[in-house]
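I have placed the structure first, in the form of structure tokens, so that the comments after it can refer back to it.
Complex shown without one protein chain; remaining protein chains in place.
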Amino acid sequence: MARAVTGQRKMINTLAAWSVGLLIFFPILWTILTSFKSEAQAIANPPVFFLFDWTLENYSAVQERSNYSKFLWNSIIIAGGSTLLGVLIAVPAAWSMAFVPGKRTKDILLWMLSTKMLPAVGVLYPIYLGFVKAGLLDTRVGLVIVMMLINLPIIVWMLYTYFREIPSEILEAARMDGATLRDEIIHVLTPMAIPGIASTLLLNFILAWNEAFWTLNLTAAKAAPLTAFIASYSSPEGLFFAKLSAASTMAIAPILILGWFSQKQLVRGLTFGAVK
Amino acid sequence: MGQIVLKKVQKKFDDVEVIPPLDLTIEDGEFTVFVGPSGCGKSTLLRLIAGLEDVTAGSIEIDGKEAADLPPAKRGLSMVFQSYALYPHMSVRKNIAFPLKMAKMDSAEIKKRVEAAAEVLNLTSYLDRRPGQLSGGQRQRVAIGRSIVREPSAFLFDEPLSNLDAALRVGMRMEISELHKRLDTTMVYVTHDQVEAMTMADKIVVLQAGVVEQVGSPLDLYHSPKNKFVAGFIGSPKMNLIEGDEAKKHNAQTIGIRPEHIAVADGNGEWSGVVGVSEHLGSDTFFHVHDTGLADMITVRVEGDVGLKYGDKINLSPRQDLIHKFDQQGDRIV
Partner (left out) sequence: MAPAVFLLLVWMLVPLITTLFFSFKKYLPLRGDELGKGLDWVGFENYSRFLNSSSFWPSVQTTLLIVGSVLVITVVLGVLLALLLDQPMWGQGIVRILIISPFFVMPTVSALVWKNMFMDSNYGLFAHLWRFFGAEPVQWLSQSSIESIIMIVSWQWLPFATLILLTAIQSLDSEQLEASEMDGAPVLKRFWYIILPHLGRAITVVILIQTIFLLAVFAEIFVTTGGAFGSRTLTYLIFQRVLESQNVGLGSAGGVYAIILANIVALFLMRIVGKNLDQ
């Protein structure tokens, strides 16, 4: 039985938690606010919070200067393509490991996870060289493949933990009810697996979207996604806070919103089921 | 029709023989209960009949047709699982309709049957809910509904009541028994609870370590258990088993006497001891009697209430005609 908490106590908790929450969120909030300021207001001292002339000019300036939509499109293709491809490859693997596990299943799962821990920098040059040789450098196809491979272990793991939660009695019930293997997959397994597949897609889309080692090192002008778009603002001539903020807001907004929806699945996906 | 005949049915998992070759006949319309302690192979046996496990050797005939090689759905049986195994993404209506849909029945007929089943099981007002929104007892009824719409030749139940609380369990027990009377279809029911077995069965099959210890009606098993195991397993509270000198007096290795067959004597009973814990049920009282020199503890059942307290001396007299005798192998001496 939970005990009744006094209103005062709850008030203090609320105040404390909201203060900490806002403090942590502040850099993001500040960035979003600044993106609507003029450059002069952006660096004003004392800083202005809400009482400034809201403007959208930074957004159009950013689009003009760096062609935001091209980078956005690259990000969507790379993150989306690699995630879809990864799930397509991982579903059969996770499926067979969850429903017909063999003696080596556990070893294979752990080994897959271990590939994720290989430091990227250790294999940077071979991959780089391979990309040059195969003509994949600065192409979206190349990035899709690399991102897919990087996230494949996590995808397999997440799907595996979701599939394993489908009780085998349900599959047996379907067999008793006269379902063929095809019926079983269409009417029972797939509908039950869809929530798990959806959250796997979501989390991996986010991870691929934010990945900033391979995207920075394997792309240049053509296939660069938003991570590289933002990195281009790090040069000193880019010291325009309002435009930087607008660019940043545009780069993070889509994923921030997706992230808020996926936060419940985040823990399980990122700890490989070790924390539930 | 639903006669099930097992001949020399054997099951091995790898090299472990969980069911040694076994013969058993379940008659059409009979309510048969497989009962035994956990791990005795009763669920495996049910799953062999269902076709969810393959037999290692032997034959299973359903209605005179060999079925051991048929897939589960072709055997004309339906099954209710311990966890109910409802499809969580389907409404109650769709759950119950699923086997009919799989059988490609036309939708008007499906609707008619589903509604008839819902009527019987008091589910009509829940037809459009999901299983997650139902109570344990309601889910149980949906699972039963799903199995009756197919009009199978026999129903299989795998410990269907073990996830329900005590009060609900008694209610569902009645409902299943009544369903059996109404449908008059063969039912095979697995449980570890001997009370369920005694109250529901026409025929009880007592299993231990994959071996059939005894087959018979509840009262057969109660009055003439074939061996010590069945004697100890059937009946509540358990039969008292006594070894040593007292047993030798009856020319037996072990004698057994049920708690309800021992009377409290006023003066000098044959046995005496000290009262330990007593359990007062109102209608009856169970005394645990110690220091009898017969066994660690003798349980005695007395009707109503008797004014005996912890530590009181007690004299007992067993009904000589109701003493069961067992030989060295534990088998009944007739």
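Things to note:
Note that the chains take the letters A and B in the order they are written out, and that residue 1 is the start of every chain.
As a convention for this text, a residue touches a chain if its C-beta (ideal position, glycine included) is under 8 Å from a C-beta of that chain, and two chains touch if they have at least 3 such contacts.
Quantities reported herein were computed from a predicted structural model and do not represent experimental measurements.
Taking the full assembly into account, the omitted chain touches A. Touch with the hidden chain on the side of chain A covers residues 2, 5, 9-10, 13-14, 16-18, 20-22, 24-25, 27-28, 30-31, 34, 42-43, 45-47, 89-90, 92-93, 96-97, 106, 108-110, 112-130, 149, 152-153, 156, 206, 209-210, 212-213, 216-217, 226-228, 230-231, 233-234, 239, 241, 244-245, 248, 251-252, 255-256, 258-260, 263, 266-267, 270-276.
FYI, only the chains that are shown with their structure count from here on.
Note for the complex: chain A touches chain B at residues 167, 169-170, 172-180, 183, 187-188, 191-192. Chain B makes touch with chain A in their complex at residues 50-52, 71-73, 77-79, 81-83, 85-89, 98-99, 102-103, 146, 150.
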